[in-house]
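Note that this complex is displayed minus one protein chain, with the remaining chains in position.
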Amino acid sequence: MGYSVHGPKARTGGQGQGLLPKESLYLIEICKGLFITMRHLVRNVFHMGDMPTLQYPDEKPDYGPWLRGRHRLMKREDGSPRCVACQMCSTICPADCISIMAMDDDRPDVEKSPETFDIDLLRCVYCGLCVEACPCDAIRMDTGIFEIAADNRAAFQVDMDFLLNNTTDGVKS
Amino acid sequence: MPDITELLWALGKIGFMLAVILGTLPVMIWAERKGAAYIQDRSGPNRASIGGVFRLGGLIHPLADVFKLVFKEEIVPAGVNVFFYHLAPIIMMTVALSTFAVIPFGDVLLLGTREIPLLVANLNVGILYILAISSLTVYGTVLAGWSSNNKFAFLGGLRASAQMISYEINMGLAVLALILVYGSVRLNDMVVAQGDLLWGFIPAWGVVLQPVGFVLFLVALFAETNRNPFDLPEGESELVAGYHLEYSSLKFALFFMAEYCNMIVGAAVVSTLYFGGWQVPWLTTEGLRENAGTLLTVSLSVGTLLNLLFATGLWRKFQGERGTLGDRRELESGILAVVFLGLALATGGYLLVGKPWDIGPAASAHFATVMQIGQFITKTLLFSWVFIWVRWTLPRFRYDQLMRLGWQYMLPLALLNFVVTAAFVLFTHG
Partner (left out) sequence: MAKMTIDGKEHEFEDGMNLFEACAVARGENLPHFCYHPGLSIAGVCRMCQVEVEGMPKLMIACNSQVKDGMVVHTRNERVDGAVRQILNFHLLHHPVDCPVCDQAGECSLQDFYMANGLYEADVDIEDKIAKGKVKPIGEMVMLDAERCVLCARCTRFTTEITQTHEMGIFNRGDHSEIDVAPGKTLDNNYSLNTVDICPVGALTSRDFRFRRRVWWLSETDGICHGCATGCNMSIHHSEGIVYRTKPRDNMDVNRYWMCDHGRTLYHEIAESDRLTQPSVRKARGELAQTASWDHAYRSIEAAGKALGGDDAALMIILSPHATVEELYAAKSVLSDSVGGALLGYRLRGSEIGEGDELLFDADRTPNAAGAKKLGLAEYDAKQLEAAANEKTMLLVVGGDLALAAPDAGAALSKFGCVVYLGWQENSTSMLADIVLPTSHYAEREGTFVNREGRAQTFAAAIDAPGEARDPLRVIRELGALFGHEPTWDGIEAVRSELCAREGAFAAMAQGVGPLGLALDAAAESEVERA
């Protein structure tokens, strides 16, 4: 039942509804509440270190290896991208934020490789489906980088060069 | 005709009062934020700093807030009533500050032969003045709400006026009972009367004589100051920000400060009416003056000990923090530890060298005054804290609950309290 503002119902059933007489006196309950909050305050003043708050930029959370951080592209031994531009990642991507242009590769053992590989990090929802979809383990989200901030949109449009050299700083091993 | 020195003294007292209030303001804001944080198991503001070193546990944040509010863009929305729109915050702040005029913050100050009463205006209608002036607050809120040309603000203003009028009655009745008990409307008389002892050991504070009245007064005071659980005029969940929704920058700052001023004034009034004001429990002014030497010695020793304790604590923190933050913030605890050590040395040194147990009569009088002012400020701060404490404990009332509480429960109770008190006074003093 909702509440009604007027009428006898409000008077009899509105305020003290479901309360014991002792409770509907309020004052005692209020004092109890005040003691609870005071207990928290005192405990926190004297055991400041036990508070769960993280002093964020100074202390970084440890999300563990399962964190889906900023993407990186893996390299072959010769430093070229491992990606074969199959575009499975951009096909599965729910945010439609990966755009790849493929090219014929002249190398004897590489038939197809990406000419461009761009990710729009502003659109990305960090779902990790691209990593799951990749048949070549060419794209990973294990950099541990989760602070993705900039003051202009262009900075979020990352290209193949950036992704290949994306640092793995912050990876907690 | 008051002579020129009298005028200067009055100005000095006004200055002192303003300094106390405006100095307490940032502390209150800090206490509000930090207290709320600790109550909610988080650490609250702690990042703003001076020179990258001093953060003082978040005390710099109110300062930063001031700069922020000053430099923010002043937006005056289209369609406001310009005159009232600008008048409202001024009313709010003026009213909040002028209530202080009649609150005594100490007994008389002895300067040679001169006796200076420690309150700005010793009106013979003191308590009535407070009731009258504080009722003016409602003009601030109503005008702000109405002139803003905003539905939410308007609703906030309406709520504020209804709520203040309802609870003023209860407040008045509670105060009436007090007037009966003390037989005076002069605040200083009331404070002096609370210096007595009941049955030889309980201070005859208002709260002891009028417990029900105290509860009624306190609740009404919360409603009057629009503080939680009665902050419906600015209930952000339904009214965005209520009556001050359309204010920005300095004008908003005035509303913001007025709220805290009202809180401090409220706290001062409660401590004056019900907790003995500047009275140090069990020690009258004479008692204070006589035992000044001993008291000073004791307080200096305690002060020295406390300072030493702080100094060691901070030093430990300094040692522990070293190398964790990686910048100059690490120095803070160390520097503060040295400062406290210096304080400890100063007090300790004075204890050893200055023979504090053996001070002259003039100094004793001054010591008594300082003690009383300190007592008053302490009580005021404690009650201000109660405001904060309650805010972070109780949820907000619903509007119908607020009205029902005011009219159906508190009003009859206040009347009853008044009648019983009157009968009691009639029979005992009759």
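All chains are identified by letter, namely A and B, in their written order; residue positions are counted from 1 within each chain.
Here, contacts are C-beta pairs under 8 Å (C-beta built on N, C-alpha and C of every residue); 3 or more make two chains touch, one makes a residue touch a chain.
These numbers come from a predicted model, not from an experiment.
Colleague: What are the shown chains in contact with the chain that isn't displayed?
Modeller: Looking at the complete complex, the unshown chain comes into contact with A.
Colleague: Considering the complete complex, identify which of A:Met88, A:Ile119, A:Ile145 or A:Met160 is in touch with the unshown chain.
Modeller: Only one listed residue reaches the unshown chain, and that is A:Met88.
Colleague: One chain is left out of this view; which of A:Ala102, A:Leu129, A:Ile148 or A:Leu164 touches it in the full complex?
Modeller: Spelled out, the listed residue whose C-beta touches the missing chain is A:Ala102.
Colleague: Need a quick check: the contact residues on chain A for the chain that isn't drawn.
Modeller: 84-88, 91, 102-104, 111-112, 135-136
One rule holds for everything that comes next: only the chains that are shown with their structure count from here on.
Colleague: Which of the residues in chain A come into contact with chain B in the complex?
Modeller: Interface residues on the chain A side: 3, 5, 10-11, 14-15, 27, 30, 33-34, 36-38, 40-41, 44-45, 48, 51-53, 55, 58.
Colleague: Which of the residues in chain B end up touching chain A in this complex?
Modeller: 35, 38-43, 46, 215, 324-326, 389-390, 392-394, 398, 400-401, 404, 408
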